[in-house]
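Omission of a single protein chain aside, the complex is shown with its protein chains in their original locations.
Up next is chain A:
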């Protein structure tokens, strides 16, 4: 029986429990729901959830744990002299899994009987050709260790699955029986359903947090690996970025960092004033009608995938800038379409709806009584906005700007297409430069060896970026908090 079938069985048991629970509760109340502590549906849900939740948790844990355990057991069957390092071992193991899968398929297609599959020997059977007959292609002949390992793998899997199935169904039945036994008109089904709901919510929240922790841990782990191979001082303070997979790379973060900073700065210089003014217009001056279509329109702009903005940078903005600031324009500042300016402008355009939408919400949340107070003193609308509304909204706006900065720093596609790939420390905004994110992509794509510093540096770059955006967000929160203390 497969896991999905077990799942369906558990669900069916829960459905049965739902009906039984309801019936039993009604019976114990003598058919009168006023005698029940909770509404009948709570008793029904209580029984259904008791059957469902523990069984499913068991199933999920089993599904995660079993492959890891079996892998371990089978690995120990492979003799030490067959492999030199972990990489080779994992190659052998993937062979084992393929053979095991092939045998499964063969049994399914009746090319082999169950007994044959677990007893065939390389000495007597050409496993490779028999598997090829049913469409499983193997890279090399199957040797004895691999075949016995694969057979062991299948055997372990089969017992594991059988035990799993039995235990999961047993858990569902136990939950069902226990909760049915507890069901009577005095049982506080409402409260116990409440607890389960809370547990589910906590579960969802912790899953999100655990995932984040997992991501951070994997970043940290790989970053540490990188710093074992490459000195941290050279990484943080090196002014040259020239990775070469042949060795002798210089991996200084400063040029990348400067590119990120410069492009973000230009992007914010574009997005913050325009976005803010747009927000002020939308929230203070626009009629409800204009607001009704302009705001959704701006939000659509926020939904455009960044690769589209990247194309816009590459095909429109870049050439336009070259024609003005390039050789033809007579200035000769700009060599090619890809430049800090190109990426910065387009990124700024991308951030406008982000800034304006957030600021609009914040400006709207300034109480009307503030505006009334100022207008009532004979201030004009723009005086009111400048001197009362914006100062009151300032902490929120600063927060919005810092969030926009986080996005600018993390942006990749616009940089790849708009700013070029040359890591360079230059003050000229018309030079091509690149950013941390763009380099993370280029270090990990292509056939890099994942153990080399040239590939691992991507994790160190990612970690640095993560720390910076985190600091930025914390700073944003801190600003919002301190101002709030002062004003509320």
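We take it that a contact is a pair of C-beta atoms (placed from the backbone, for glycine too) under 8 Å apart; a residue touches a chain by one contact, two chains touch by 3 or more; residues count from 1.
What we mean here is this: contacts and distances are computed from a predicted model.
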| item | value |
| --- | --- |
| Name under which UniProt lists the unshown chain, selected from "Phosphate ABC transporter ATP-binding protein", "Dissimilatory sulfite reductase D (DsrD)", "2-oxoacid:acceptor oxidoreductase subunit alpha" or "Acyl-CoA dehydrogenase" | "Phosphate ABC transporter ATP-binding protein" |
| Contact with the hidden chain (one of A:388, A:405, A:419 or A:480) | A:388 |
| Absent-chain contact - pick from A:105, A:196, A:370 or A:398 | A:370 |
| Residues from chain A at the interface with the omitted partner, ascending | 287-288, 367, 369-380, 383, 387-388, 391-392, 486-488 |
